[in-house]
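Heads up, one of the protein chains got dropped from this complex, but the rest are sitting where they should.
Entry: subunit A
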Amino acid sequence: MSKAIIKIEDLKREFTMGSETVRALKGISFDIKEGEFVTIMGSSGSGKSTMLNILGCLDQPTSGNYEIDGVKIKDLTKNQLATIRNEKIGFIFQSYNLLARTSAIENVELPLLYNSKVSTEERRKRAIEALQKVGLGERLDHTPSQLSGGQQQRVAIARSLVNNPVMLLADEATGNLDTRTAYEIMSIFQELNEQGITIAFVTHEQDIATFSNRTIVLKDGNIIQDYKNHNIQSAEEQLAKLPKENH
């Protein structure tokens, strides 16, 4: 039995907007185990983004428990949360969020700059390894403007891997990409998952879910579905099935 990376128990998050209280999450409980590839789905207003912020330690729940890799998040200070984000979580965003006019390798090195335990040499070494993992070993010195959208997202994935996180947290990571490139990115995620990396993938696209092994569906702040996927599609195979592009 593999251990739980994420433990969530009766998680609630409320926002006060003027005199009204918006209950974005209304008491959610689930675990994510090591090696799982979970898609978290839901339409806008479902509490998906709030969930993501809490999972990513960018926000704290109003009540309930959230534990990541054995660390209780509640009552941590801002700085402690920053350290958790730095050491345990790898973020991937819809819009890549790479630093402009900054080379791929420097972008990937970024999280390690905030970790004083990593030396300059090791930082460089780990950044190169991460870029090789996503197939960009030849483009270390390219800046974002010299890379395609898919390549930029791969740099972002390399950046999320560089700190050896316990979990990758992707926020609509394929949202800005065409189907072909999206599948390419998904195949990278699948490959990483096969290597044992835990992934939580927040999306509203149905077909992305078919590549993961578990899906959690949120609606109005509650989980309405949480099911294992027994028929996992291979992104690589799907990619091969797509009609060849005419050049």
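Points worth noting:
Everything below uses one rule, namely that a contact is a pair of C-beta atoms (placed from the backbone, for glycine too) under 8 Å apart; a residue touches a chain by one contact, two chains touch by 3 or more; residues count from 1.
Keep this in mind: contacts and distances are computed from a predicted model.
The unshown chain of the complex is recorded in UniProt as "Putative ABC transport system permease protein", chosen from "Putative ABC transport system permease protein", "Ubiquinone/menaquinone biosynthesis C-methyltransferase UbiE", "Membrane protein" or "Sulfide dehydrogenase cytochrome subunit". Checked against the full complex, the one of A:22, A:113, A:224 or A:240 touching the unshown chain is A:113.
Touching the omitted chain from subunit A are residues 53, 56, 58-59, 78-79, 82-83, 85-87, 91, 93, 97, 99, 101-102, 106, 110-111, 113-116, 119, 159, 163.
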